[in-house]
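Here the complex is missing one protein chain, while the rest keep their positions.
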Amino acid sequence: MSLQLVANIVVLAAIYALVSTGYVLIYRVSRVLNLAHGELMMIGAYLLVATAGIFSGNPLLALLLAAAGGLAMGMVVYAVLMRWLTGEAVLAAVLITIALGILLRGLSILIWTTQQYYPGATFGWHNPSVRIAPGVQISAASLAIVFLTVVVYAGLFVFLQFTRWGVRMRAAGQNPLLAEQRGIRLHGVYAFAWGLSTFTASLAGMLLSLDSGVESTMATIGLKAFPAALVGGLDSLLGAAIGALIVAAAEIAAIQYVNPLLSDVVPFLVLLVVLAIRPWGLFGSREQLDRV
Amino acid sequence: MNEQASYKQELALFGTPARRRRLAAALAVSAVLPFMVSPFQLDLANQVLLASIGALALMLLTGFAGLISLGTAGLLGAGAYTVGVLVREAGAPFWITLPVAAIVGAGLGLIFGLPSLRLRGLYLAISTLGLHFVVVYLGGEYEAREVLATGVMIDSPSLAGFTLTSGRAWYFVLLAFAALALLVSVNLQRSRTGRAWRALRERDVVAGALGINVQRFKLLAFMISATMTTVAGALFAYFRNFVSIDAFSLYLTVQYVAMIIIGGMGSIPGALLGAAFVVLFPYAIEAIAAYLPARFSNIVFALDYAAFGVVMILFLLLEPAGLLGIWQRIRNAVAAWRAPKRTARASSP
Partner (left out) sequence: MIELHLNEPILAIDGLQVAYHRIAVALHGVSLRVLPQAIVAILGNNGAGKTTTLRAISGFIGLDDARVIAGEIRFAGQRIENQAPHANTARGIVLVPERDKVFPNLTVAENLAVTSSRRVNAAERRQLEALVFQFFPPLADLRPRLAGLLSGGERQMLAIGSAIVCKPELLLIDELSLGLAPVVVEDLARRVSSIRRELGITVLLVEQNAGVALDIADYAYVLETGRVVLEGAAAELRGRREIRESYLGQASGDERRSYRALRHAPRRERPDA
């Protein structure tokens, strides 16, 4: 296997891993599977298109504003919609996220049409190819994605392990009733989990848009990243990272050695294999199966 | 004379005079309908009939047996594609393609149902999602290999010189299939299988402890539901004279899920109501869109998505019992309004 192929796998894995953090955060903290995650990621990218249009001379500001918008977006979604389902059956919440995804897809086409946007071009940036080793080229945006994924994972790890809010979030995920009893406000914790989730998703969306533009089918990447989270066990960040590597490796290998058309289905083949062999994933626990 | 006076009456499908009257009325209306509405409206009615087959199938699986499935679009596509491939490769007539589609459906039902032996709820739904993508991939593979950029064209089915093309003819055919699906559903609901499914839905562990062969009934539910769905897909292929894998997206699955939610989960009338609602909804949106600025009316499908998403959210949040729940509330309110009012004086200490 050539080094270029390995590089491609790492880049794709980074994308899946970064997007998966959103699935894991929400599931771990509130046991909800957010199937609108792909659409939210896409809206994050569109946010950059919007801010880029206004602040085309100041890319950093545009990026920060879009990222802040991404954070706010998740909290708003929770406050307006998901909070009413806290305490209800998980399946109802998941169905609502599906409906939300459809709503967002429709809205984004109504607002931005089906045209393809290149916010990078608005900044005058043309995503040069970077030579990271002899015979190995990846785009600059892809390199940025890999770095960002590492930073985000490190940041999330530190946050969850060592900060007060992080420990509270973990506690709420393990035992919501007891958490309420001990003074932790579940609505606040859940809103923040949603905010963090859409924040990382928006970062992924923004970088992807800088790499290859954004248009209305970008949300599919979000769905393809889901098997990575599942392989890891849905509530483990480390698991999601490993799952992303597995899925990316399988996908690239299939495209390279079998059939390029397999690209969209390989993640789900991996998903089916995992569900057949070890449904609770690498780092999940058996009890999880019964909780749903 | 609406009460059932004997066990025999309860067992019979139309045991009471009231039910028989309703059946007669329904038959009369359905017989006359195609001659009283415009061709466009007739086509709508046909679409609703076709959709109700799939809706009933999903209702059996999810509403009755409590098995979550997101594989409806994949199964519809499999049915449609079976017809497409057989017609294209072998020129097979409908009285071969339909049974083959049914058999394919049973087989796929078995496959889709296997995960349900180990998984529940969310995880089961995810497994059916994965299988959906596999089916879609296989269809896409076929189209790519045969270089069918726009799908497979299919001639209308014909028998003994008579070709099924007119709206009215299709109406009666689809009515027959829908009635068959309805009969199957109603009978299953009242049968031993239906009771076993109800037990499964509540607590499958307990059901197993009570001696119900959980595995057999779960697979049976998937197979029956899948067979109905693939046959619906096959009919769809003939109805539209055309099959393309693009039509069988996740959105289609969500529409069917919405049918049984909006109609009212777990009930047969609910499935039919939901099918009608979801099929007619885009047309209502289109009608409204005519009044909106051109920018919006140009991308009506996006307006469709957005409006559909909003309606589904509203139903899930406000009326999880669906249209039937709303209907029930209206009936209760009317009954309360009509009931003789009692004064409070009589009972105070």
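Labels A and B are assigned to the chains in the order they are written; within every chain, residues are numbered from 1.
In the analysis below, contacts are C-beta pairs under 8 Å (C-beta built on N, C-alpha and C of every residue); 3 or more make two chains touch, one makes a residue touch a chain.
Fair warning: this is a prediction, and the values are worked out from it, not measured in the lab.
For the omitted chain, the shown partners it touches in the full complex are A.
Across A:6, A:121 or A:171, the residue that sits in touch with the chain not pictured is A:171. Residue-level contact of chain A with the missing chain is found at 164, 167-168, 170-171, 174-175, 177-185.
As a convention for this text, only the chains that are shown with their structure count from here on.
If each chain is reduced to the centroid of its CA atoms, chain A and chain B end up 33 Å from each other. On the side of chain B, the complex with chain A involves touching residues 68, 115, 118-123, 125-127, 129-131, 133-134, 136-137, 140-141, 144, 251, 254, 257-258, 261, 296, 299, 301-310, 312-313, 316-317, 320.
Of all residues in chain A, only 33, 81, 84-85, 90-92, 94-96, 98-107, 109-110, 113-114, 227, 230, 259, 261-262, 264-265, 268-269, 271-272, 275-276, 279, 289-290, 292 touch chain B in the complex they form.
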